[in-house]
Every structure is written in C-alpha cells, then in structure tokens.
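Please read through the structure below; I'll follow up with questions.
One protein chain omitted, others in place.
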C-alpha cells in the first residue's frame, strides 16, 4: 500500500512551514482555478522549504476551495506524514516522483488545461508564439500511458506510473499527457504557476496562428533560451496581481 | 390531453422527498446555467427517490431562477401529481419517456449546449478528447425528428416523440438532437450534470483538435470503458465545487 | 437639419407611456450589453405604444448605462418631441425609417454584434444552426452602403440612408450591414431582443459547424417557418431571466 512507508510507520515531518508559504500554496491553487487552468480537478504542490525529501499539497479537493487546513505533507513516495483522515489525491504520485527525479524543481502543477489538450492528441508540437511562453522553446514531450501500462483509467495512481511520467518529462518544464492534461514544473511556486498559465495562453495563440496559416515565425530556440535561462522576466508582477485577486485582498 | 392520466384523475404521489435532494435538483439547474450548458432554456430532472414511476423537475422557468418551490412531481407519462397552476415545460416528455425506457437512469439533462450543436448538424461524430469525457467512448447517436414527424417546430412535445428520442438514445449516456441540442443521462444527478458539462467541454476540445488536423488520438474504447464502467472518477469533487458556487454557500 | 420637422416646430408627443414599458426598454438596452450583443455602441428602440408614428430610444449613451431619464420620444423622421438638450444617436434614422417601412415592427436593435460581422464581409450566408435561430430561415440580406452613398463613414446618418437600409431589410427580421453590424426587428421588444441575442449565438455555432466541415444540415425553411410564424417558442422565459439579471432584481 503506497500510503504507508515500507516500515509501516509514517514518514517524519520536514519541520514546520512558514504560514506565509502555505498561503502562497493556497493562493496558487485558487489562482490556477481563477485563470482557467484548473477546474474541479488538478492540483499544485511545492517542495518542503526545509526538507527536499518532503512536499506539500492539498487533500483531495477542488482547487478553488483549498484553505491552509487542507495542506498535507508527504514524502517523495507520496506517503503522508499525518493525513489526519483527510483523503489524498489519487494522482499525488505525479508530484512525488517529479520532485524525486528533478532536484531543481520546487513546484509542480498538474492540470487538464483545456487549450493544451488538443496538442496532446494531435501531431502538432507546442511552440512558443510569444515571449511569455519562451520556456516552451524546449518542445514539450508527450506522455503516452499506453506505452507503459496498456489500457488504463488514464490516471497516474502509483509511483511506477509517476516515475514513468517523470522520465518523459526529463529536464523539460512542461510535458503533455495524451488524452489527459499536462504537468508543468518550475524552480519556484510563482514560476510554475506562471508557466502553467502561459502554457494555456500560448496554446490558444498557437491554435489561432495555425488557423491563419504558415509559415509561422515562432520564438527561436536562442530567444527562448535567453529568456528562460539568462534574463527571466518579472514573474512577481503577475504573481502579485493573481494573488491579490485570488485571496480577495 | 397528456397532462392528465387516462382516468382523468392526477397520478398519486411517490411520497415526500428529502429537502436535501430537492436542493440538489435546484443546484443542478443553477450549476448547468452557471457552466454555460443551459441558458434561458433547457431542464434537468431526477427520478423520484421513493418511486421509480415518478420524477421531479422544475416548472417552466429559466434554470438559473429555479427554487425548491418550483419543483413538480410527474408520472412517466409526464402528468403532474399536483401542478398547483404552475406551467410545465412543453418538452417534459423527454424526461418521462427516458425514465420509462431506462430503469438505470436516475437523472436527465436536456440542453442546447452550444459547442455540441455543430456536431448534431455535421457528419463529425463526437469522440472523447480526454478522460473527463470518457463516457463518449460510446459514440452519441443523433436524433432526427424529421424521420419520425416530418416538418415540426423541432420540440419534443408529446410522449410519442419522447419515446422516439428515448429509442435513439438506447443504452447511451448522450444523444444529440439535430438542430436542437442534446440529452444526457446518468445513474445519479451529479453524474448526469458532470456528463452534461464535460460533453460541452469535450465538444470545444474536439473542435480545436480537428482544427489542428489529424490523425487525432482519441481515447480508445477500452480506456473509455474502464473509466465509465469499472473505475469511475471522483465526480463528487467537482459536484461540491459547483454546488458551493451555485448556491452561494 | 433632420432634428427639426419641416415646419420648424417639434413633433407632438404620442402621449405618456406606462413606466413599466419604459423600464422594459431600459432593460432591453442593458440586456443586450450584458449578453455581448452591444458594447459601448449600438441601440435599441420601441415603437410608441400609443402612437404608431412615434418611437422611443435612449439619448446617445453606452447601452449599459441607460436609465429611464435617458429615453427620448421621436417621430418617424427621427425628430425629437423634446430632447431637453440631450444628444441623440447619430444613427437614429435606422430606427425611424424601419418603423416607417414596417408597420408590423414594434422594436429595432442596431448592433455591432461581433460574431455576426464576419458574415457581412464574406460570401457565407447566415443560416439557422438550431431552432433558437429559426427566424434566420429567411436568409438575412447584406446592406452595402457603397451602393447607395459611395465612400462614407459607414454610418446611417440621414433618413435617406435609413430608408435605403430599410429597403434592404425588406420583410426580413435581420439585415447585415457590411463592415458595420446588423439590424434586427421584431413584433415586440422581447422578441427583437431575443432575435438579436440568438443571431449572435447562431453566428458562433454556424462558424464552428463550417470549421467542422460540410455538408451542414441547417434548419429547413419549412421548420424555420413553423417556428417563426406558426408555433413560436416561449420568449418570455428568457426575457424574465435577462431582465432579472439586467435590473439586478
């Protein structure tokens, strides 16, 4: 049973977390719902700020309804430190296995981001239509659950499937999941949220550009690399706006 | 006159209904309006929890305005137990005849769900673009009122037409109605609402995928079958969100 | 100067109007803004209930801001009975000339309804995708201002141009205006509002259907005729919803 550790005892806590950071995680959940990336489903997590082997995410709940009391601490096998009877997301293994495979990642978003879905079921690769989605200069891979598990309910309900998804993600910021959704990661919670939102926006813009017809002048890999790795934009400006709106203050 | 039973006396009531269930039906009506499946028109019904030969639905009213006082009990020929002067929906026969033909169905939605309309007037079959619409693995049939009634006002205004629609629906969860809308059914009210909403969402996603161009990797029938019949997703999570928003509490 | 009658004296009033009807006209203006048919521009009018040679419309003002105090009475040449210094719409002649040409028309909407604009500048005729837009079974003609006035500012700023537009409209419920917008008329204010809203909705649905590809099974003229002229739907149900939302009560 994945919800307990091998010894049967729950994992130890990584220590108390600053309530300001918990509020950020709550805000992230509500922001992604408000911006149309999440609906009643999907989830966002952050690595424990004091212990890289723990992460934090909501109990199983619609993202728009999350509060600080809903946040659960888990180890990287997605065993809860103390669930206190709260139901956990069945797909939490997405988060644990990505945090395990990617030490640089501090936050993970899993969504059914609507405009992105069609790119996971067609042959059209996502490409950056504008600088806000520069991080897509690394073409998002597509995870095909059939290749690793045959006919399934499409969900990542085990560490084995989570590890397979993390393997497809590789060193990319985004991976699509065929017929399901996508995962987006970042070196901080605001950056992961930013990327999840602009992945959705970019999907809409790229669809329009493809409708207008080619050739399409996407951001060059050189431009994408500069923006993503050398001269990142001001994520905080949007984060402040989103948080203000999401928390109503 | 369809609004009275053959004997001329109104049908007997199936008994009192828990106000919590009535509130769910009110919520369903408002949810479907809030999510863009219904506008000023369309309706949702539930089978009477204590009598399979009765069902409950609103009087003729825009779905966003429905309250508990507007709910009417009807028999499966859509005669009201006690209309108390309230006007009934002219198309209530959709509901009665489906409840009659499908003992497994506990709730019915009839809508003019906008993104779905084009699939009823073109040759493009609806197919599941993602797992949230897995139930579409059974390709929705299209009801053609011309085949059974020639030139009409397009409405299902009699038990004869309701029975013809129920016949087209067969054992499917969804049937399209050419130039009109669709019907969606489920084994519970939340499931029917869920399916109505994700039928609309899926129509949008499939349209985008078709714009991007094929081949399109839809959910396989095997995947659709697993999700729909063996390992259903967590409908309650979205239902709680929708109900919280719809009832403002 | 079109704003005074030939004799120089203002036209006589058709008499006082029931405030309930004025409230309906205010509601119509706000409804059309709320439903996305009007933005900061466009207008709706109603024939004076007591005098077929007078009509009522707002002073020049964004439709969402209209109140009862903004309503002006005009004759069919669009001279005001008593403007009291209020600026009138420059395109009021659309309304006056249609009321003059069409005794059956009791209300007129002029809008830049966005989804409809493309049908006025391409060769694609509007056709009814569903029964809510059955009135489009009479294919809307397209008014080309170049044909009657050469190079202009595109506006209907005189009775001559208004009469030309009314001539193009003929006996139809809708006429498109190339590169500008459309006019919609009805035998009552709620019906005109209903038609303006569902002309916009139908334009969206028809565009999607055309994207999916033909052949497209539009409503047959026989079906359109039945719904429009013999068995009209329940406009009041939507009107009550729209009015409740628009007036916030």
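Labels for the chains are A, B and C, by order of writing; each one numbers its residues from 1.
As a working rule, a contact is a pair of C-beta atoms (placed from the backbone, for glycine too) under 8 Å apart; a residue touches a chain by one contact, two chains touch by 3 or more.
Computed from a predicted model, the values in this text were never measured in an experiment.
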### Task
List the displayed chains that the omitted chain touches in the full complex.
A, C
## Note on the structure
Residues of chain C touching the missing chain are 39-41, 60-62, 64-65, 90, 112, 114-115, 117-119, 121-124, 146, 151-155, 178-181, 207, 210-211
### Query
Residues of chain A in contact with the chain that isn't shown?
128-132, 134, 201, 204-205, 208-209, 211-220, 222-223, 226-227, 230-231, 233-234, 237-242, 244-245
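One rule holds in what follows: only the chains that are shown with their structure count from here on.
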### Cα superposition of chain A on its sequence copy chain B - rotation in ° rounded to nearest 5
90
### Query
What is the distance, in whole Å, between the centres of chain A and chain C, each centre taken as the mean of its C-alpha atoms?
48
### Message
Could you pull out the residues of chain B that touch at least 2 other chains?
### Response
211
